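Handing you a structure now.
Removed from the display is one protein chain of the complex; every other protein chain stays in position.
Moving on, here comes subunit A:
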Amino acid sequence: MARAVTPRRKAINSAVAWTLAILIFFPIFWTVLTSFKTEAQAIADPPLFFNFDWTLENYVTVQERSNYFRHFWNSVVISVGSTLLGVIIAVPAAWAMAFVPGKQTKNVLMWMLSTKMLPPVGVLVPIYLIFRNVGLLDTRTGLVIVLTLINLPIIVWMLYTYFREIPGEILEAARMDGATLRSEILYVLTPMAVPGIASTVLLNIILAWNEAFWTLNLTAANAAPLTAFIASYSSPEGLFYAKLSAASTMAIAPILIMGWFSQKQLVRGLTFGAVK
């Protein structure tokens, strides 16, 4: 039986939740605020909260100096492309692992996860050389491939967990009714796992959008996404905090908005099967 929640306890919980939420959100809030300051106001001591002359100058400068839309479009293609490709590969893989597990399924799953334990820089040079030889350096196709491979273990694991929650008997019934393997996955399993697939897709788009190691190392001018756009405003000699903040705000805004609108779906997917 659940414990009774006293008003006092509720107040404490709320206070803790709010404190954590504010702590987590504060850096984003500060970045957005700084983007409306001048460079001098950005480093003012004591820091300025709202009592400064708001300016859009940084956004104008950033837009003049860089091609935001090209970077934005590259980010969209790379993150959506790699996620969709990943899901297409992962759905059958997760189906096999969830419904027809073999002796080695657990080991295969662990092995897939273990690839995430290797620091990416460890394979940078080989991948760079392969990409150079096949002409994939600085191409969106190259990044879609590499990010698919990077995120595939997470996609398979997430889908595997969701599929395990779906009773095998339903699929068996479909099979008895004469469904082929393709129709079983496409018309029976997938619709039932939509919340899980949706949250997997959303999470992976976010991961791919924010990926800053491969996207910086394998691109130059043509395929550079928003991570490269932000990196171009960081400077070790000279203060560009306000412009850097404006660039960051422009880079995170689309994904933040997407996350905001899909948060219900995300939370539903992430807690899918957590409470029985």
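Here is the rule we use: a residue touches a chain if its C-beta (ideal position, glycine included) is under 8 Å from a C-beta of that chain, and two chains touch if they have at least 3 such contacts; residues count from 1.
We adopt the following convention: contacts and distances are computed from a predicted model.
Engineer: Considering only the chain that is not displayed, what protein name does its UniProt record carry among "Sorbitol-binding protein /mannitol-binding protein", "Cell division protein FtsX", "Alkyl hydroperoxide reductase" or "C-deglycosylation enzyme beta subunit"?
Structural biologist: UniProt lists the chain left out of the view as "Sorbitol-binding protein /mannitol-binding protein".
Engineer: Which candidate, A:L48, A:M112, A:A231 or A:M258, sits in contact with the chain we can't see?
Structural biologist: A:A231
Engineer: Tell me which residue among A:T55, A:S183 or A:N217 touches the hidden chain in the full complex.
Structural biologist: Here the residue in touch with the unshown chain is A:N217.
Engineer: Can you say which of A:I24, A:V125 or A:M176 touches the chain missing from this structure?
Structural biologist: Checking the options A:I24, A:V125 or A:M176, the one contacting the hidden chain is A:V125.
Engineer: Could you list which residues of subunit A touch the chain missing from the display?
Structural biologist: On the side of subunit A, residues 38-40, 43-45, 65-66, 124-125, 128-129, 132, 137-138, 216-217, 220-222, 224, 228, 231-240 touch the unshown chain.
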